[in-house]
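Below is a slice of the complex: some chains, not all, each in place.
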Amino acid sequence: MDKKRVVLAYSGGLDTSIILKWLKLEGYSVVAYIADVGQDDDFAEAERRAKTIGADSVHVCDLQRELVTDYVFPALAGGAIYEGRYLLGTSLARPIIAKRQVEIAFEEGAGCVGHGATGKGNDQVRFELAYAALGPRLEIVAPWKMPKFLEQFQGRRDMIHFAEEHGIEIPVTLEKSFSTDENIMHKSYESGVLEDPMHAPDKDMFTVCVDPTDAPDKVTTIEIEFKDALPIRVKNLEDGHEETDPLALFTYLNEIGGKNGVGRIDIVENRFVGIKSRGVYETPGGTILHVALRDLEGIAMDKEVKRLRDVLAPEYAAIIYNGFWFSPEMEFLSGALKQSQKLIDGVVRLQLYKGNATPVGRYSPSSLYNEELSSMDVAGGFDQTDSRGFIRINSLRLKAHRLIVRTQGQDES
Amino acid sequence: MDKKRVVLAYSGGLDTSIILKWLKLEGYSVVAYIADVGQDDDFAEAERRAKTIGADSVHVCDLQRELVTDYVFPALAGGAIYEGRYLLGTSLARPIIAKRQVEIAFEEGAGCVGHGATGKGNDQVRFELAYAALGPRLEIVAPWKMPKFLEQFQGRRDMIHFAEEHGIEIPVTLEKSFSTDENIMHKSYESGVLEDPMHAPDKDMFTVCVDPTDAPDKVTTIEIEFKDALPIRVKNLEDGHEETDPLALFTYLNEIGGKNGVGRIDIVENRFVGIKSRGVYETPGGTILHVALRDLEGIAMDKEVKRLRDVLAPEYAAIIYNGFWFSPEMEFLSGALKQSQKLIDGVVRLQLYKGNATPVGRYSPSSLYNEELSSMDVAGGFDQTDSRGFIRINSLRLKAHRLIVRTQGQDES
């Protein structure tokens, strides 16, 4: 294991290009690692750039399918939604990126793994906790937390100067007034002008979903079929289009979701490092699946299982958000969640329309729903007089409580 | 306390009219109690009908304001949403109806309280648990669980026959293919044709919200101001219309929400009595407030308080749904919830548009959000190098876990 060999998560952008060069100057041998998680990047160009700057070797890894099947789908099945609103798009991509990076470190005999995430965000935590969990003996190189690096690069100007000095191409893209992160599940927008939580984003900031006001005037009805809480088929009832392959299915949901303006949120969230942060997210396919799964659970999940699952759901989401994907507590919760997903089978019919994804029908072969039972007119197996005892027994402690409160003079009734 | 005097929750409809008459025939003196919780009823007509049938006295009580301020607003502030989707419109009206009913029993010296809810639903439970909690010595008369009544009325035909026999007017309204419940917070639709969970409701079933496809093509932007998580002002930014009175404010939110198709859901839920039931709900104002409050919490609520509150939220919603509004556990949770609502102050700006209620801006004078802190460019009070220690200490047990798992041969890496 070479202590001066580092696998660097490399994006092709200015920051990681500078870090690559800086690490070389610091005497590291650098393995540039480019993870394709579905972002809209030119990976060949990034690879070329890494080599130009001096990467000793370059790995470009397509992680899209694995991201969808092993991270996105299980998280959605488990009801993971951070603080009740955020579907964790970035949080889900970080562990898989880190996992492959650690594998490359093992393959390449590198003793270090590095990234270009800043010291104030969630991503540094997610990367580094995953490194620690999977490669506990690897050293972590995080320049944005290294005094020497911070001293050298005190502002954008220092970076541009360094780039020019070392012949690093500076991307010609317009300086954006916010920063983004993208993968197959979502695109996030934050910082810059978005830091004012009262400042609504411009309509032209968004690239994934159309604005609801620009979406088609016609409802698009789709059906999604699930097996054990995993989507196995999507069908567009308007045109009959159907997808069954996980990656194709998810990509298609992103497409029709985005077309109908579904899945955009604008929130202030609590970062793990104790800061509140404003984020805007576009998650079309994930939003549709989230809505459909919760609807299917209504008909197919046992009441008490749902109650307990819902109590655990905030913990589950926080584990993912905070970067503990590879952790004993994740294994613990997964044991229960997998159990709860058995028999979550069936079809949900949804209407997509100008920002809405609305369930309008659902069917489950393993449904606990019984039309006979729930009918108001037909008694079926339900003896109404049973309710009397049920209620009376549930009343006992309420009566006792009232009588005591009265006796103790804390009540006037 | 007269053991043969009953305060009957009376709606003016066929069922409770028959029950009123039947109770008279059974020898009860009957106090008809008509609760105005905002449903679209003719209360004067109902009063007249009760008297005609033979009510010994009639009470018509306007409970709308109290329902909004003491039940709807606190529940929304506490984040009560049953099974993650249902805002509990019916559940919130039941305890206040029962509370006034018990008070009337005390005033009238009646030993019994009665209702016309069936033996399979949630409402019987909610009524009777509230009766037990507030009037533990009152006897409950629930004909739909009394063998004698059930034997006499085995079907609709028996009821019509009885009505005709005793000169009870049969409402001329068309026999509906579903049943509804309405109050100022929502209108519910269930049973009948809706029992098939795959059967989408007809567009013309709905009376509260327009269909999103029929809503205005233009976005309506509003601002809601909160103090301690209670709404104190609503302003329509399009026309400057403003409301500050709780009842007027809530009524106005219902109006603009309904106009924009906001707040309609179609779900299968778990009743307390162990049955799954399909319900369709329209909750325009409640939905807008729910969305706005969760958004304001993002900026104004402490992270750990939010985490704990979210763990308790399913319990809180279930307490309300199951009918335990007046209970020791409700007092217990309320103690914490009230604490969490202090300083949830500020303004949320929302766009209403064809079914969507989307927060696009928020401001809080007591915000824990600090633009400086969360900015990526300005270090402010946040020392990025602190993150190193934070992450390293959070990594410790993950590293230990991996090393043990390896040692124990349960891992190949």
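Labels for the chains are A and B, by order of writing; each one numbers its residues from 1.
Everything that follows uses one rule, which is that contacts are C-beta pairs under 8 Å (C-beta built on N, C-alpha and C of every residue); 3 or more make two chains touch, one makes a residue touch a chain.
Please read these numbers as outputs of a predicted model, since none were measured by experiment.
Visitor: One sequence, 2 chains in place: how many copies belong to the entire complex?
Guide: 4
Note that in this section only the chains that are shown with their structure count from here on.
Visitor: Centre to centre, by mean C-alpha position, how many angstrom separate chain A and chain B?
Guide: The mean C-alpha positions of chain A and chain B differ by 31 Å.
Visitor: Considering only the defined contacts, which chain A positions touch chain B in the complex?
Guide: 83-85, 106, 118-121, 124-125, 128-129, 132-136, 142, 144-145, 147, 150, 179, 190-191, 195-201, 212-213, 217, 219, 264, 266-271, 273-278, 294-295, 298-299, 303, 306-307, 310-311, 314-315, 318, 324, 326-328, 349, 353-356, 358-363, 367-371, 373-377, 379, 382, 384-388, 390-391, 394-395, 397-403, 413
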